[in-house]
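Here the complex is missing a single protein chain, while all its other protein chains stay put.
As written, the chains take the letters A and B, and residue 1 is the first residue of each chain.
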Amino acid sequence: MSVGAPGLLAQEDRYERDFTAGVARSPWQLFSRRLREDRVAMAALATIVLLILVAVLAPLVVKLAGAPGPNVQDRDATDMFGTPLGPNGDHWFGVDPLGRDVFSRTVYGARVSLLVGIVGTGVAVLVGVTVGLIAGYYRGWVDTLLSRFVDVVLSFPVLLLGIGIASACSLGKGCVGGAITPGVRTVILVIALVTWTSIARVVRGQVLSLREREFVVAARALGASNRRVVVREILPNLTAPIIVYSSLLLPQTILLEAALSFLGVGVSPPTASWGWMIADASDNFDTQWWYMVFPGAALLLTVLACNLLGDGLRDALDPRAER
Amino acid sequence: MPRLVKRALPLLLLILATGLAACGSSSDNGGSSSATADDGAGGHRGGTLTVLTSQDITSLDPGITYQSLDLNVLASTMRTLYTYEPTAPATLVPDLAAGPPQISDGGKTLTVRIRRGVRFAPPVSREVTARDVKYAIERGFNPNVANAYASTYYGDVVGADRASGGAIAGIQTPDDFTLVFRLTRPTASLLAQSTVLPLSAPVPQEYAKPFDAKAPSQYAAHVVSTGPYMVAADSDGKVLGEGYVPGRSLRLVRNPNWSAAGDHRPAYLDGIDFEIGGSGTVYGRQTLAGRGLVLADPPTPALVKKAYQEARDQIFFSPGAGTRYAALNTAIPPFDDANVRKAVAAALDREQMRRVRGGEVIGDIASHFLYPGVQGFEKAGGLEGTGVDFLAHPEGDTALAARYMRAAGYPSGRYTGGETLQIVGLAGAPDSNDAQIFDQTLQDLGFKTSLKLVDSGVMYGRFCGVPRARVHACPNVGWIRDFADPQTVLNLAFNGNFIFPENNPNWPQLNDAAINRAMARGELTVGDAARASAWAEIDRMITATAAAVPWLYDRQPNVFAADVRCVPELWNQGHCDFAYTSLKP
Partner (left out) sequence: MAAYVLRRVLWGVVLLALVSLLTFVVFYVLPSADPAQLRAGRNADPATLAQIRQNLGLDRPLTAQYWTFLTHLVLHADLGFSYYSGASVGSLLVDRLPATISLTFGAVVIWVLVAVPLGVVAAVRRGTWVDKLTTGGALLGISAPVYWLGLLALYLFADDIGTFPLLPGAGSYVPLTDDPWQWLTSLILPWLVLASTFTAVYARLLRGNMIEVLSEDYVRTARAKGLSERRVVWNHGLRAAVTPLVTLAGLDIGLLLGGAVLTEAVFGIPGIGRLNYEAIVHADYPVIQGTVLLAACFVIVANIAVDVAYAYLDPRVREQ
């Protein structure tokens, strides 16, 4: 039960099993076995895979459900004052003020959330690991410079920075000379910019301590180039913490994308995005509850699954860390 | 939103003829309208009205302000030379003036007598003289004030072309209570009409000059009134921080130096408190259920429905609140092709555009640009339209749209070119919904689009009003006027001579030689009927080009609490006029 982390007794059982079987298992085998035995984490993983499938196959899902497309404005689903209809036979989750099917838009909304979340996390991790590696390995003035830079970014109110950049880059041809076009790309950039620092700090700390370990010192004494040392000795030992922190980061980036969309600076309409739908619903949610509840529940489910999976990964990788 | 549309107000006060028929007064177009325009007579004295507004005012300075809400405040705190009574929006009545305008010298001289006994509020407290009006107008040319319409309406005054805040030779004050304007062209009656704008509200020079010397002018923080109400101030006259806390509150109190004797305003209320910055939706709910409240924001469709169904006498639909249309950029492909424009016009479901704003009650489907209440509206076709086929079906006609696309050279009836269209609309419901309907219409025609929903300042200042930005369509634009003269609705918006690199009012960038010539002729036409015919013909010509797709004649709804006897300013989107409104006991 990784929700609460395995009981002390159960943990000792596992150690017993791992060793008394008489077979030496590689860390990866141990890791995957622990993960597989964690029922909650597996359920979360299955949910995430399912969500990714739904996102990728959104058109199919919508067609199978018999719902209209996400941008189809159904004239008949709003009354003469423009008030949309709630959940009914034709529209399981009701419609939005433009007559668009909320079920459809919720399904398509998964695309944006997952795409931005996964790619954004990936970019943030890439940047963070790189900076952390360089700072931790080379130390000295390089480290000082990079650490100070991280300090500056962290002093900045992060969400506001995100809002500012997102709003500035979502106009006209985008920014950075047009390389960052408005839309998904801008949001990914903003999210990566805002979240990379935590990974950088962690990696730096890890590298600083790894650097002094015997195998690294030995490799360097043997004349291995810096690149070799980093790639062959240090990086492999970083994999576990990187995975752990990435899995911690993913739910945060998904929530961040939704927050940016909620504030109106994320992906622009008519692309369906859960955060934007919630914001759109916030004017009339007292009478049109479906438009607020369903996208929010979808968001909650996705983030919850990511958090559970993250917990599970963490426990499987380092069962002594009872967090 | 009307508020944004309202920014064009000053320009639209270009009228020539006098004695305009009061077409816009009562709800002759509001068949389903509820409360009729109350003129406020016999109201109960006392009480404080609370105005709820999510948007702040722009400025308290009568020389700067140009927005609908600001005008609402100034109407009861400032006395201009001439003004309108709230429910008679086309009849000029003397306010600060003692009598009707006297035009002589073939229309090149305007003489106005100033009423005696009008005094400034504390701390200035002295009697208003003609020199105060002279200074008020001159300061409009001061770059520290930078009045938006000074050069447009007062530009014909002798010496105005060289004015930059100093004395203007053509404004003369032979004595303390006489004001004489000498003009370079015979446009005196136009000038007389334009004095309803706040620029002619008197400003005491000895008090304001030090503030006007700062860049930008700080007079707004110390503004002094002449009307029945004033912004609460400290003993030095400072209102900023006292009666006006930007983004939070504004307090109007009675002006102790105002006397009812020389004014037609009854001024029943003891005070008006503005609560600024909250959520429009929440304010709407509070207004409908509360007491002593007025909603200054346009109500949401849900609120309109609720009020219409449950509290019919708490909602007033102000007729003649303008035309909304979608401007198509005629200067760049693909909308440089008239057939493509007509296809878009034919495809747009204007009923749906109206429905997401609240449905039938909030206006009529538009089919050309002059709107109900403006002279020439009927001659241009009235509600039926000018007769063009692409605007014949309010719900859209996809077959016709396909035919026009084929005529434009797309055999499939859908766009197959490579251009991605930049569409810029307004953020915030229901405007964002209209923008999305328009966007979807384009996509259904085969266009690839990139839709941006932004703040109104950004939309006009950075995109739609800047030709360089190469925006293909702006679906949330529109015009409103104050007077019945049709020139004010059509001239700036569609005349090729008014295409500017910045702050461009001719959003479609229409530059049709025949239309330009017709407008030049129309400017000089004299006489109501002749002008109505001339401009109706121009309206037909503009509509035929499909440079813009008109979709709504606004009937601006205004919501107020059950105990409020709201007197709507029919010349200003139906905002309750504080000097006439009262509270029921």
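Just so it is clear, a contact is a pair of C-beta atoms (placed from the backbone, for glycine too) under 8 Å apart; a residue touches a chain by one contact, two chains touch by 3 or more.
Keep in mind that what you see is a predicted model, and the values were worked out from it rather than measured.
Contact with the chain not shown here comes from a single listed residue; of B:Glu127, B:Glu360, B:Glu419 or B:Asp455, that residue is B:Asp455.
Contact with the chain that does not appear here is found for just one residue of A:Val56, A:Val72 or A:Leu263, A:Leu263. When the whole complex is considered, the residue among B:Gly247, B:Gly418 or B:Pro585 that touches the unshown chain is B:Gly247.
Looking at chain B, the residues touching the absent chain are 7-8, 10-11, 56, 58-59, 66, 143-144, 146, 148-149, 151-152, 215-216, 220-221, 240-241, 245-248, 277-279, 282-283, 285-286, 289, 427, 454-455, 457-458, 460-462, 465, 500-503, 505. Although one chain is not displayed, chain A still touches it through residues 3-5, 7-8, 151-152, 154-157, 159-161, 163-165, 167-169, 171, 175, 251, 255, 258-259, 262-264, 275, 278-279, 281-282, 285-286, 289, 292-293, 296, 299-300, 303-304, 306-308, 322-323.
In this text, only the chains that are shown with their structure count from here on.
The part of chain A that touches chain B in the complex is made up of residues 71, 73, 75, 78-83, 97-98, 170-172, 182-183, 264, 268-270, 280, 283-284, 287. Of all the residues in chain B, the ones that touch chain A in their complex are 281, 300-302, 304-305, 308, 349, 352, 355-361, 427, 429-430, 432-433, 436-437, 439-440, 443, 450-454, 458, 462-463, 469.
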